[in-house]
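With one protein chain withheld, the remaining protein chains of the complex are depicted in position.
Which chain is which? They are A, B and C, in the order written, and residues in each are numbered from 1.
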Amino acid sequence: MAEAVLTRRRRRSWRLILSGGWLGVVVIAALFAPLIAPHDPLAQDLLLQRLPPAWMAGAEPGYLLGTDGLGRDVLSRIIYASQVALTVAFVAAPIACIIGSVLGLLAGYYGGWVDQIVSRIVDVWMAFPPVLFAILLVAVIGTGLHSVILAIIVIDWIRFCRVVRAETLVQRRMDYVDSAHIVGLSRIAILVKEVLPNVLPAIVALLSLEMGIAVIVEAILSFVNLSISTDDPTWGGMIAEGRTIIHFAWWVLVFPLIVLFLTVLAFGQLGEGLKDRFDPVLQ
Amino acid sequence: MTILRAIATRIATTLVTLFGVAIIVFVVIRVAPGNPIAMMLPPGASEEDIARLTALYGLDRSIPEQFVIWLGGVLQGDFGTSISLRQNVLTIVLGRLPATLELSLLALGIAIVLGAALAFVATRWRETPAEAGVDVVNGIALSVPDFLWGLALILTLGVAWPVFEISGRVSPTLDLPFVTQFYLVESLLRLRLDITLNLLDHMIMPAVALALPLAAVIAQLLKASLKETIRQDYVMLARTKGFSESRVILHDAMRNALLPTLTLTGVQLTFLIGGTVIIERIFSYEGLGNLAIDAVINRDLPLIQGIVILFAVLFVGINLAIDLLYAILNPRLRHG
Amino acid sequence: MSAPLFSVEGLSVALPDPNRKPLFRPRPMVEILHEIGFEIAEGEVVGVVGESGSGKTTLGRTLVRLIDPTGGAIHFAGTDITHRDDNALRPLRRDLQVIFQDPLSSLNPRLTVGRTIARPLLFHGVAASASEAHDLAAATLEIVGLPPAFSARYPHELSGGQRQRVGIARAIALKPRFVLADEIVSGLDVSSQAQILSLLERLKSELKLTVLFISHDLSVVRRLCDRVIVMRGGRILENRPTGPLFDHPEHPYTAELKAAIPLPEIDPDWLAAT
Partner (left out) sequence: MSAPFLDIADLSIALKAEPNHRLLRSVSLNVAPGEVHGLVGESGAGKTMIGKTIFDILPHAVTVLAGSVRLGGQDILTMRHRDQRQLIAHTSALIPQDPLTALNPVRRIAGQMTDRLTAILGLSRGAARDRALQLLNEVHIADPERVLASYPHQLSGGMRQRVLIASAFAAEPKLIVADEPTTALDVTVQKQILRLIAEMQERHGTALLFITHDLGVVAKICRKVTVLFGGSVVEDTDAESLFAQPKHPYTAALIAATPRYDRPEDSLLPVPAEVIESTWQEIRRADAAWAEARR
């Protein structure tokens, strides 16, 4: 038994190391983009259009991952684009998390009319296809980083709300809540001091996962040309361009896609790993 | 009698939800700056022309007034006229709906088969490398959304090793003798298997992209549920009767494990259908989602409203159906 | 004789029926307790026995106002607490403590044993500072027979019997006037059960505890209680001092319950006897 637990724990710590490591790389790339990027991400050069990656025939050695349809360096654009992606992840997801978690805790713990109101709002939100909702919002309030963040918060808070409400309902039925009641703690104190610590691991795991989802939503908005301005590099924007010239220059699509893929995967796995870390029973 | 009243209550809350959706869409798209009429007319159109068309579409009235007029129309089955396509909204939307439904159902089928198979393998060969493998696959499929799977499939099976078609619903060169928009169903009914194959050739990659996250969710829920179930005394009792482990899982545990999975799958199915919006865009698939994005970009207010309402009806209907199905399958509720 | 610590008159409770869940609608209410009345004197240990569905657990939870009564009155130490809200009850909570049946569920899994015991002490001002509360918690652990070092442990690191001792420590740390013990030995092995019971016996004489001891096991109740209440179907059938109740049961159901207990001695006729 102990052996099995050890193996599982080892697998878990590998998950944390790998996902945390990759996200560390992305954060560094975003923070030090001007120092790391070999070229200006906006510099167009029509003579250097669609250069293949450095290891292929016809490549220029200075352009490691090739150039896009306007002759801009793919690697530099990927590095600069991580700034937008991480801004969205670290601003939009936490705000959505706070709004959704607070409402979910209140609805799950107090029940009654509080729960009725929150649940009806959630019902309405659930009746929208989230991606379409986000696209609609950005189309209405106009493109730009602030709009994108606002749209993600608007569509994302209910995911926290639903999970936290369900988890709170489970915890509320435990005897330790009754015994805190017996002590005389007020309802809000029980919610904050007794219930919240037991719901927190689920929130942390979801927050990490939703940071990845925020990055994806931004990419989708860029893909349909509705994110920030068209010039500034975003992974989604690069993918959209790559999709149109996929038969001539696959690398314009492939490299941002791989980076996006790994980033989203890392956020998800980090969440799972953290959830286990937080669980005292597994320690 | 009580059952009827219960169903009536449930339908009433459903209508409240739809009303909420209608209000939100209506208000959100009308606070948008810019006049959509100006966008549809050629540059240089006179102020007079713009004003005339604005009045024609009722856009010169106050928002509550517009809402009442629109709602009155909707209740009579009139969703208005599309500004960009100049056609009846309901006709356009219902014309595109079959394409999206066929894609979603194909994806759902793939997800259920794949998810159930993974859960079975992980349970039958639990605590072996097979289970660990399923966990890893699941973990990846869970955290990577359909958008990325779609692009990855285009790159691999569409471009690098071109096995499947990467755009459209059916090859334009094919002559389609169909009367409905349910091409896949109709081609099967008319035994035009050549067309069926061509349709599947286009649909398989978007369907798999949509199915993968849902398959992972189903596999994860079902596996957890099966693991819980096979620890139950009645499963142990079945084992002592001399049945094989596979039979015990399929015969004595699967049905119990499916019930909790089913309730959670309803919500996930709406996520899948919501995913068609971007997946159809990526694969240039002529469905409702692709239409929706065009409508947003063109500021086609009546069309956007129509599409969102249709999605909402679909989603709410699915959740209602899942609740009823759960009640039918659970003997505890049936005979309660 | 002094005034009783608890007095209960005509107490009725209705709860949502757990066996019926109509689709999309709240569960119908069923009456669990029907006009119950009894008293508990200060320093008395009263047993409540009954089979499942007798309403004994609901009775206990209603006395400490975890459940709202639908009728009747509950007086505790001269105060009417029947419909007091949380805020008004708070000053009394210190004197109304509970030991729960399942310590794994009643101890917060994310709090150490020490914090679980110390938190109420700080809350009610029994301890003035965190360190004083910690010392008191450690001392209480010793009273219930656990090493003070257990303060730092989490509930899942303890055995069933040890967890139940922590549950007892949390309840008595506040020096309450009344403790409700709800089936506290039913999940334990015979040997842990005997240990917990002798601990309770010791605490009863040392701390002069007033206890309502709920159990399905007549033998356990006989050992510990001064008086026994026999319940069935939400009603009290018998409420008498322990000795007479066991020696000469008045209600046939009490006699039936007694006869159904298998004693650890060979008796070939027991099975056939009805």
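Definition applied: a residue touches a chain if its C-beta (ideal position, glycine included) is under 8 Å from a C-beta of that chain, and two chains touch if they have at least 3 such contacts.
None of these values were measured; they are calculated from a predicted model.
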By the contact definition given up top, give the residues of chain C that touch the hidden chain. 51-52, 189-191, 193-195, 197-198, 216-220, 222-223, 246, 256-267, 270-272
Those residues of chain B which, in the complete complex, touch the missing chain: 126-127, 232-244, 251-252, 255-256, 259, 329-332, 335
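What we mean here is this: only the chains that are shown with their structure count from here on.
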Consider the two chain pairs A-B and A-C; indicate the one with the greater count of contacting C-beta pairs. A-B
From the C-alpha centre of chain A to that of chain C, how far is it in Å? 49
Per the touch rule above, chain B residues touching chain A in the complex are 13, 16-18, 20-21, 24-25, 28-29, 31-33, 127, 132, 139-140, 142-145, 147-148, 151-152, 154-155, 159-160, 267, 270-271, 273-278, 281-282, 289, 292-293, 296-297, 299, 304, 307-308, 311-312, 315-316, 319
Residue ranges of chain C in contact with chain A within the complex: 61, 64, 66, 86-87, 89-91, 93-94, 96-98, 100-102, 105-111, 119-120, 123-124, 154, 156, 170
Can you check the complex and tell me which residues of chain A touch chain C? 174-176, 178-187, 193-194, 197-198, 280-281
